[in-house]
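With one protein chain withheld, the remaining protein chains of the complex are depicted in position.
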Amino acid sequence: MLDLVIFYFFAALAVVSAVLVVTRRNVVHSAIFLATALLATAGIFLSLRAEFLFIVQIILYTGGILVLYVFVIMLVNLDVALHQVQFNRRWYVALLLTVLLGAQAFAAILVSRQSLYTLPPAPAQALEPNTELVAWGLFHTYVLPFEIASVLLLVAMIGGVVMAKKRI
Amino acid sequence: MDLNAILQWPHLVPLICALAIVLVLPLVAGYIVLVERKVMADMQVRLGPMRVGPHGLLQPIADALKLLLKEDIIPENADRYIFWLAPLISVTAAMLALSTVPIGPVFLIADLNIGLLFILGVGALGIFGIVLGGWASNSHYSLLGALRSAAQLVSYETSAGMAVVGALLLAGTLSTKAIVERQAQDGVWFIFAAPVGFFVYLVASIAETNRAPFDMPEAESELVAGYMTEYSGFRWALYFLAEYTNMIVVASIATTLFLGGYLRPFAGTPLFDFLDYLPALLLLLVAGYCFYRVPKQPVGVQKGFMAVVGLLCGGMALLLALPAAAPAGSLLAGAKPGLHGAFWFVAKVGAYLYVFMWLRFTFPRYRFDQLMRLGWQFLLPVGMVNLAGIAVALALHRGLGWGVVPSFALTTALTVAVAAYLVWIGEKQEVRKIGEEETAGNA
Partner (left out) sequence: MVPIGHYLFLSLALFSIGIVGVVTRRNVIIILMSIELILNAVNINLVAFSRLVGSVEGQIFAIFIITDAAAEAAVGLGIIIAFFRNRETVLADEMDILKW
């Protein structure tokens, strides 16, 4: 019962924040609502007993990526963009297509979720202790993708610096 | 609603601890400001606040009243909602970080499995308060100060993280209470096993809280208080509270990780059990000093006040001595870990904050580019070498069976050598840069 209440709270917060992200005129307001959406997602991770992912979401996504977004918003002068039209000229076509796509996926989930319900959820103890299991997986089973991810981050760092420098 | 059922509620103790922290923290932060002013005065051979209340002890209350009653000014084209929201984010993030800090074996609001990472993550959320505050003020100085401050915080966060991970290798767990218990088990505080890590964390935490000598973004002669420029009255008080709460948080992390948390020195050895009477002895000495100064006060009110402070210290000494002297198993002896743990924790945090204040009044300010160079080109490499060194020391000690002292002494010496080399390189670069500037200016 408490699980359901917590899920609905974080889910409502995430969906409302997401809608506000997409519709605000002021970009800084969008960034703040994106922060709220990310924190709601972190709450959902915690309620799914993914403690390490909860804290990684807060440190990396909200405390790192979003701060990067806010930095760039402040470096780029957006007063001019504030007074222009915010949406595409053919926004209704885009909205219609997205609603169709969403409805199709919705119908697919609606029809097929019964087969998923026959699978009993694994006991919560299977994910304990969470940090140790994630570390074991990252450094033992999936160490090659881990190293590739480090190289990717290095390349992205160099790329970001080169892109943003005034004179290379 | 019978009392027993309420007392058995599992969330009762965390709730009481949370209420205690939230209610007491603003007062404590205010008195830390007073202590800082008194310490500053002492280092500058003067007296500090003496007027408001006996020996200036009502100064924080007067300051708080003034700030509450000030006019609330919002700049003209500022974004009202973000202007209102930014100090709130700072204060919330700072107070939330105190929820996993173990002030005693029982005084812990939430014993998370990922306690230490939680504090680091919530500290990262505090950066939002600074950046949004600077932006919402609709002023160039505020924005520049906010961006500089946030850049500094982000840079030193990585170095602090490296130092923390080094100590985590020794602890083997992320839960704050388990880290302290591990130091009790091993019998040695982690500062003795990783002194370079402690040094890196000390410097990084001074920069994390925007304290001098790293306070360029909020120095008055530079950017007129940076992101706090347009804030006045209670909103400024919230930012100030957030800054001092952040200081308490980083001091708590350092105490938990490196200085043994709520343990007394030599916690494991029964030989040193006489140290259990040390808190009471110290407080008795303070009480004795207060009574000694009573006849030397000029005014009757101050005489009475000193006598009252002396009596209070004496009372606390008695409170700390009784559980130590009580026979094991009685109710008083059961209260001993909590009371003594709180005393040792507060003493260690106080010592760490005193080092903060001492460094503030001793060193000149770093220029911003020097600050960033120090963070990225000195502290981060030293932190990484420290991490590798601790890993090697642990491999030597646990894997190859070397003794504790040889393995850790060896790696500490290597890390110090690398740090000295980096300092030498940095000095050469700085001298060359000054040489280049001179020739460029003459040309």
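Per-chain numbering from 1; labels A and B assigned in written order.
Note that in this section a contact is a pair of C-beta atoms (placed from the backbone, for glycine too) under 8 Å apart; a residue touches a chain by one contact, two chains touch by 3 or more.
Note that the coordinates shown come from a computational prediction; the quantities given were computed from them, not determined experimentally.
For the chain that is not shown, the touched chains among those present are A, taking the whole complex. By the touch criterion stated above, the residues of subunit A touching the omitted chain are 3-4, 7, 11, 14-15, 18-19, 21-22, 27, 30-31, 34, 37-38, 41, 44-45, 47-50, 52-53, 56-57, 60-61, 64-65, 68-69, 72-73, 75-76, 78, 80-81, 84-88, 91, 94-95, 97-99, 101-102, 105-106, 109, 113, 116-117, 119, 121-124, 126-127, 130, 133-134, 137-138, 142, 145, 149, 152-153, 155-157, 159-164, 166.
In the analysis below, only the chains that are shown with their structure count from here on.
Centre-to-centre separation between subunit A and subunit B, using Cα means, comes to 33 Å. For subunit B in complex with subunit A, the touching residues are 79, 81-82, 85, 112-114, 117-118, 120-122, 124-125, 127-128, 131-132, 135, 143, 147, 150, 154, 174. For subunit A in complex with subunit B, the touching residues are 26, 28-29, 32, 35, 51-52, 54-55, 58-59, 62-64, 66-67, 70-71, 74-75, 129-131.
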